[in-house]
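Pasting in a structure now, in structure tokens, and then I'll have a few things to ask.
Apart from one protein chain that is not included, each protein chain of the complex appears where it belongs.
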Amino acid sequence: MRVERFLPLVAAVLAGIAVLAVTLLATGHDPIIAMGAMWRGAFGSWDTILSAVLPRSIPLIIIGLGIGLAFRAGALNIGAEGQFYAGAIAATWAGLHLNGWPAPLAIAALLITSILAGVVWVAVPVLLRVRFGVLEVISTLLLNFVADALVSWMVQGPLQEAKRIYPQSDPIAVSARLPQVPGTRLHLGLLLAVVLALGLWLIYRRTLWGFQLRATGAGPLAARIAGRIDTNRMIATALLLSGAIAGLAGGTEVSGVSYALFQSLSPGYGFTGIAVALLARLDPLGTLATGLLFGALEAGAGGLQREAGVPAVLVYLIEAVIIIVVLLSDAFARRRSDGRF
Amino acid sequence: MDADLLVSFLTSAVRVATPLLLAALGETLAERGGVINLGIEGVMLAGALAAAIGSTAGGPWAGTFASAATGALLSLGFGLIAVAAGANQIITGTAVTLGAVGATGAVYREVYGSGGVGLSLPTFRVVPIPGLDRIPLLGPALFEQSILSYLGYVAVPAIWFLLFRTRWGLALRAAGESVEAATAAGVRVKRVRIIALTLGGMFAGIAGASLVLAQVGTFAEKMTAGRGFMAVAIVVLGGWRPGRVAWAALFFGGAMALQFLFQSMLLNVPYQLFLMLPYLLTLLVLVGAVGRVRSPAELGRG
Partner (left out) sequence: MAPVLELRGITKHFGPVLALHGADFILEEGEIHALLGENGAGKSTLMGVAFGLVRPDAGQILVRGTAQQIRGPLDARRLGIGMVHQHFTSVPALTVAENIGLAAGWPVSPGPLSRRVRDLGEQTGLPIDPAMRAEDLPAVLKQRLEVLKALATDARILLLDEPSSVLSPPEAEALLTRLRDFRSRGMSAVLITHKLDEAIRIADRITVLRRGEVVHTGPAGAESAPRLAALMIGDPAWAPHRLSQSASTSEVRVRVQGLAVERSGPSGVPLREATFSVRSGEVVGIAAVEGNGQRELLRAVAGLLRPSRGDLAVSTPVSFVPEDRTSEALIGEFSLAENLVMAEGESGAWIRGPWLDWGSVERRTQELLGEFSVRAPGPRTPAVALSGGNQQRMVLAMALERQPTVLVAENPTRGLDIKATAEIHARLREAARQGVAVLFHSSDLDEVVELADRVLVVREGQVIELSPGATRQEIGARMLVGVPGAS
């Protein structure tokens, strides 16, 4: 039963690879060589695993967990990208003001700031939904573009580096940086992601609140009427938490990887996170695995571009294929149990 | 503000509104049938690239046809997944957009290289309509535009007629209001929805073409920058009626054109704030629009 549930996922990943191979062939690349480059980019050495794959997986896992939380409650948060940026901006601002703080406190302060920023960013769609009935799908989506412009303004305005030449911020205080495994770029964010995943797993499985959250997503009407759950409140809470987690991802990225704010800090983490969460069936432990898979794919795409000259953006096409195959297999599984036409 | 500045503002408002109008009309068709197509952003983007490639190869008309065909095909694909197989519309739409970003990015770099040098394409010229362009203020704004803007004007009554004066339109609206009732009345719900999506996708593809061939003159990665999503908001604001959708599109065109106007007037305000303006306006307008007009009852459901 459990194994069967994950078969479509394997099929989806294979389909993604097949599409990649066909695309490579069509554009005149040798798929074997190109895929070799991709493999080496991800798993070529301990260094690529520790310094490319894992660091890349951390924001994907954290965002995937946040998106999964919202989706579980039936709220479609498509705005994790914006919430990530809100968290990153706030984290950078905090990080620039934390000189002289002891490291644990500085890191905690930075991460909490990023969480709050994520909450504030998602609070707008929550308010619009609760008060005015605006669909969160559209409002969270639109705020991504606002966040994009906001980052652009920040790195050319209030947060621009002291010399005012490059569109980026100054580096944050050393004490506010997450510790790394020596000799690699793997930072403490991975532990944070794992703890978060375990915590959410426990909440969904073992607490009444987590159960009620799942019920709200699985059968909103029954949850409200038979379960007397305040589903609007539940959805609002789930969205706020989801924004908090996406904001946290922005914080760990600034504090663990970039140490500064850039224009394109996120290569679309907020969108890839949707694929990560869906592919894991919104299961927190599964999200750890799918986050790693996508981290490897994207690290591999980096190798693909460097070695074989294939544009790395192609990886989004593969991700799209994976999402669609999972959607299709779910749809067909539903249909098998339905005899009418 | 002097008259010349106003005319130039209105003219650019109409020009900027054209892709929004075409995309929103396409989305109106889809949503009247009960399907929300968030993939329209990706469809527009793919249409834009197809227009660039087609135009390079055979001029602006070839580009337009390429974009229409690409848009129709991609939306047909969306329809097969979200309607025929019954997958979640929102997630399918997101996936289509994500895939289009990846595919257009890769194809663009393959075809044009990644040098970053601005690509210059054969574009549509402005064709003034003799007589009408003499009307003060509105004449130049409305009737000194490219052929694709005129296509947008014609499409408004055409889509209204299709929706409200043909049996097919009635069947589509029935499918958008109640799958069960429409089926009982003999409507082939999935078929009529997929046809509407394909036709709507054609418009979204041409919207991409108008962005490239009648507004910007070049292609850039992710150049649609949320215009497809804005079109979805425009449809809500326009109450799913083609006439009002046209006004809503013009309103958004105005908001975007305001960027250029203000940038030229107020130099000390960061330009990024104007970049945010249309998105924030969209949110504001949605607050006002939701609840006043009733959406098709089946919208977004399985």
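Here the chain labels run A and B in written order, and each chain numbers its own residues starting at 1.
The working rule: a residue touches a chain if its C-beta (ideal position, glycine included) is under 8 Å from a C-beta of that chain, and two chains touch if they have at least 3 such contacts.
Note that the structure is a prediction, hence the values are computed from the model and not measured.
**Student:** Which residue from B:Leu137, B:Ala185 or B:Met265 sits in contact with the chain not drawn here?
**Tutor:** For the chain that is not drawn, the touching residue is B:Ala185.
**Student:** Among A:Trp46, A:Tyr166 or A:Trp209, which one touches the chain that has been omitted from the display?
**Tutor:** Only one of A:Trp46, A:Tyr166 or A:Trp209 touches the chain omitted from view, namely A:Trp209.
**Student:** Tell me where the left-out chain touches subunit B, residue by residue.
**Tutor:** Interface residues of subunit B facing the absent chain: 164-167, 169-171, 173-174, 177-178, 180-188, 294, 296-297.
**Student:** For subunit A, which residues touch the unseen chain?
**Tutor:** 206-209, 211-212, 215, 218-219, 221-229, 337-341
As a working rule, only the chains that are shown with their structure count from here on.
**Student:** Report the inter-chain centroid distance for subunit A and subunit B in whole angstrom, where each centroid is the mean of the CA atoms.
**Tutor:** 29
**Student:** If we count contacts the way the header does, which residues on subunit A are in touch with subunit B in the complex?
**Tutor:** Touch list, subunit A to subunit B: 23, 27, 76, 78, 124, 128, 132-134, 137-139, 141-146, 149-150, 152-153, 156-157, 268, 271, 274-275, 278, 310-311, 313-321, 323-324, 327-328, 330-332, 334-335.
**Student:** State the interface residues of subunit B toward subunit A in the complex, per the touch definition above.
**Tutor:** Within the complex, subunit B touches subunit A at residues 38, 81, 85-88, 90-92, 94-96, 98-103, 105-106, 109-110, 114, 221, 225-226, 229-230, 232-233, 236, 270, 272-273, 275-276, 279-280, 282-283, 286-287, 290-291.
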